[in-house]
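Of the protein chains in this complex, all but one are displayed in their positions.
Let's look at chain A:
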Amino acid sequence: MSSTTHTSTIGAIGAPSRRNTELALLAFAVVIPLFAYMNVGLALDGKVPTGMLGYGLGLGLLAGVGHIVVRKFAAYADPLLLPLATLLNGLGLVIIWRLDQSEKLRQRKNFVEAAPDQLLYSAIGVALFVGVLLLLKDHRVLQRYTYISMVGALILLLLPLVPGLGMNVFGAKIWIRVGGFSIQPGEFAKIVIAIFFAGYLMVKRDALALASRRFMGLYLPRGRDLGPIVVVWAMSILILVFETDLGTSLLFFGMFVVMLYVATERTSWIVFGLLMSAFGAVGVATFEPHVQQRVDAWLNPFAPETIAQTDQIAQSLMAFGSGGVLGTGLGQGNSDLIGFAANSDFILATFGEEMGLAGVMAILLIYGLIVERGVRTALAARDPFGKLLAIGLSGAFAIQVFVVSGGVMGLIPLTGMTMPFLAYGGSSVIANWALIGILIRISDTARRPAPSPAPNPDAEMTQVVRP
């Protein structure tokens, strides 16, 4: 299968490790946010911010630890993933700190400075990243936990519905509170469920792909193979209905369709997937006022009825518009007008206003590059489980980025999800560092030079015995 196809420039044999490239890129990934931090300080107070040294050292330390662990335990890993994630995380920290300084947000009740928290979460995230690389010597080990993963994912997803544990935050029940921390289990479920799908589909892919009847140009699957799909579909609908979380249900379903398609190579699955998601979405939208509101707000962000409920979308669009092509400059915009969630779901709007079209395009391309490296890892992976897991994780990442930034920019209805790495939020940062860790592990396995072939006795010279 994979070893015989010419899939990528990452050859199976003799790939250079590229660790020094990674180190050089990491230097940029630390220096760029550092300059951004200084820029914000100069714009807001007219002087270099006092925390600059500490911030620089902190970010440098996180990047350094990540790099050393990768060098030691995943020497052949993709060299781009770690620097890109570090850069996004660093820029996110700067913008969160910048919004912390906003007079308007400080006047909100329950205001707490978010940047120190986020720095702590980033450290935990990198620790988890290190943990993944240390503990997970080979990603195929995860295959063993297919069904445990399924149970785990279901538990994680249902946790917010447990009375006393779940919290209803602004109409979406996607949070749980443990001790002093609030956690979004959906972020972790994203990874766990990708492991389940990869394990399940690897086993069932032949049945799903081949045991089907041809009908009007489409391969209709057998009823018993359709089962898991219907289960996932129902699950995402249930999340939508009970947790009113459009984003997560879209994410799971999208991820499942992508992995199903890759596993079976049957276009008919995509058609079914789209049909079912359309059916589900329209069905839920008809009954669920929360979803209807979001659609209305998307269609008419400036309508008086919309503004009366929430002006967040309108504020976000105006922040983007006011930024224009080059932006107002870091620290010089007014994106704090967005108010609640300015530093989490809507953080891209601040980039839009203060760094302009140029800045947002750069951010989007960085996300695009991460996804591209993930897909490349999937192409290069030598085992179907690794391929499926890699494409599942990078697909989920891509869908999340699209859904969040599309929502914030008014391309699609808004859903409550966070921009990976940029947005404030512990669960998101930690889970996404784990995701990058797993991708790096798979890419290391994929790029590692194949062991040199054992000496072949047949290759020895044949002795010719002459009479």
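Following the convention adopted for this analysis, a residue touches a chain if its C-beta (ideal position, glycine included) is under 8 Å from a C-beta of that chain, and two chains touch if they have at least 3 such contacts; residues count from 1.
As a convention for this text, contacts and distances are computed from a predicted model.
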TODO: Select, from "Spermidine/putrescine ABC transporter permease", "Peptidoglycan D,D-transpeptidase PbpA", "Iron hydrogenase" or "Xanthine dehydrogenase family protein subunit M", the UniProt-recorded name of the complex's unshown chain.
DONE: "Peptidoglycan D,D-transpeptidase PbpA"
Open item on the list: Touching the hidden chain in the complete assembly: which of A:Thr86, A:Gln101, A:Thr146 or A:Ser322 does that?
Closed with: A:Ser322
Task: Sole residue of A:Met38, A:Ile95, A:Ala115 or A:Val258 that reaches the chain not shown, by the stated touch rule - done: A:Val258
TODO: Sort through A:Phe188, A:Tyr367 or A:Trp433 and give me the one touching the missing partner chain.
DONE: A:Tyr367
Task: Options A:Leu44, A:Leu154, A:Leu238 or A:Val375, residue touching the unrepresented chain - done: A:Val375
Open item on the list: Which parts of chain A face the unshown chain closely enough to count as touching?
Closed with: 1-2, 5, 7, 103-104, 258, 261-263, 265, 302, 307, 311, 314, 317-318, 320-325, 334, 337, 352, 356-357, 360-361, 364-365, 367-368, 371-372, 375, 378-379, 384, 387-388, 391, 394-395, 398-399, 401-402, 405-406, 409-411
